[in-house]
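Working notes, beginning with the structure itself.
On to chain A.
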Amino acid sequence: MPEIFSEGFFPNINLQDETNWATDFVRDVIIPRLPEAVAGHFPVELGTVLVMVAFAGIFVAVVPLLPLVLVLAERKVAARFQNRTGPMRVGPWGTLQTLADGIKLIFKEDYIPPQGDKLLFLLAPYIIFACSFAVFAAIPFGDGIPIPGDFNIGIFYIMAISSVIVMGVIMAGWSSNSKWSLLGSLRSAAQIVSYEIPLGLSILTVVMLVESLGMQQIVASQDGGIFTWLIFRTPFTFIAFFIFFISSIAEVNRTPFDLPEAESEIVAGFHTEYSGMRFALFFIAEYANMFAVSAIGVTLFLGGWQGVLPGYDFLGGFPGFVIKTLGLVFLMMWLRWTLPRLRVDQLMNLCWKYFIPISFFNILGTGVWGLIFRHDDVWSIGISCAIIYVGLISAYAVAGRSLARKPEPQPS
Partner candidate 1 sequence: MNPEEIYKTLTDKFGESILGFDTELAGDPIIQIVPAAIADVCQYLAETDTLAFDSLMCLSGVDLGAKEEELFVVYHLYAMQHRHSVVLKVSVPKGDAHLPSVSRIWKTADWHEREAYDLYGILFEGHTDLRRILLPDDWEGYPLRKDYKEPDLYRGMRVPY
Partner candidate 2 sequence: MDKYIRNIYKGVYTVLVGMRVTIRQFFQPNVTHQYPYEHDFEKKQNVREIPKGYRGQLYNRIEDCIGCKKCELICPVDCITITGDKLPKGEQLWDSMNVVHLKDGREVIGIIEGDDKKIMSEDSMTITNITTRLGPQEVIDRLEASEDESRAETFSTDEVSRVVTRNPVVFYLDQFDIDMSLCMYCGLCTEVCPTQCLVMKDSLEGIEYSSFDRTDLIFEFDKQEMYDKDETDNTEAAD
């Protein structure tokens, strides 16, 4: 394999990438429109910074609307699963309920526990909020939509930023001076740190196949319709997708992994003592996170903004991306309203005994696959899909047979 060494492991990564879209935007759009007297002396670097700040402002303003929608969606979906209607009072069919809740929360008293650590208490929600929104910077929403942080190490950046959230959680739990909060935050720390590993390893399978860390490159490599999506590229990425998905549920602390905020055990976990807008920040961050991990999942495994069929725009582009993401979000909700919660040691068992070994197996498998099929072609994808199909069918058959042998056990 000499050519691999000569090209470097990841030839697409270019750390000396000087140009970025903001500089281009300043050069191409802004400077030609300025008066000539100014244009010659206009500092491009400053313009770049200003443009970036402006874009960031748009994001920070627009993205919080997402949780507003998602919270309502969650409540409506939950209500449907439980034969209820959900919120119905504010606005038509209760569509303005989250807005009303938000307004209420803004006007609520912002209570700070007197014995708590005030600075950390005030800081914690902002850290979580900032981190969960910083993730959005690297998500490729669609073809032609500028990504504020279009790094060549996009997925690495996302992993790094989303790991910081755990710090905010611990700070919140510690500074609340409440034992329940402390328990919750420590659970959260253990959980998030553990589940980072299968998450990262699952991402690694993708990175190995695409040979790039950039989000745009990952999306670009899936441009051949549904069967070139990375989930179907190899049987191992198929498994990796599910590990990624379940781990990401654990990352965003949702049922069945909502131990940090288990309301029936430790009341509300790390945000027990928070009230008012600070609580709302946690809440918004949670739903933003949920959307973010779903979007990452779509980008990595489900083709990003690429359509189902090559050449057609069906389920492609920005709407397609959002639909796919919301599909994953719905799956999360569905799981949440179906499953009970794991216990702390079982959570760790699941991670360390099941997910991590399987993830390593995946990496090994993907590596071998990559050696066998140097380039993705019809053959490799066909074989992969065939293996997935046969695997699913045989699993279904085996499960059906084993369950037919042992019907619903009756203790009486």
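By definition in this document, a residue touches a chain if its C-beta (ideal position, glycine included) is under 8 Å from a C-beta of that chain, and two chains touch if they have at least 3 such contacts; residues count from 1.
Here is how the candidates were picked: all candidates are chains of the complex that A comes from, given by their letters.
Note that the structure is a prediction, hence the values are computed from the model and not measured.
Chemist: Could you check which of 1 or 2 is in contact with chain A in this complex?
Modeler: Among 1 or 2, only candidate 2 touches chain A here.
Chemist: Candidate 2 touches which residues of chain A in the complex?
Modeler: Checking each residue of chain A against candidate 2 gives 80-85, 88, 334-335, 337-339, 354, 395, 398-399, 402-403.
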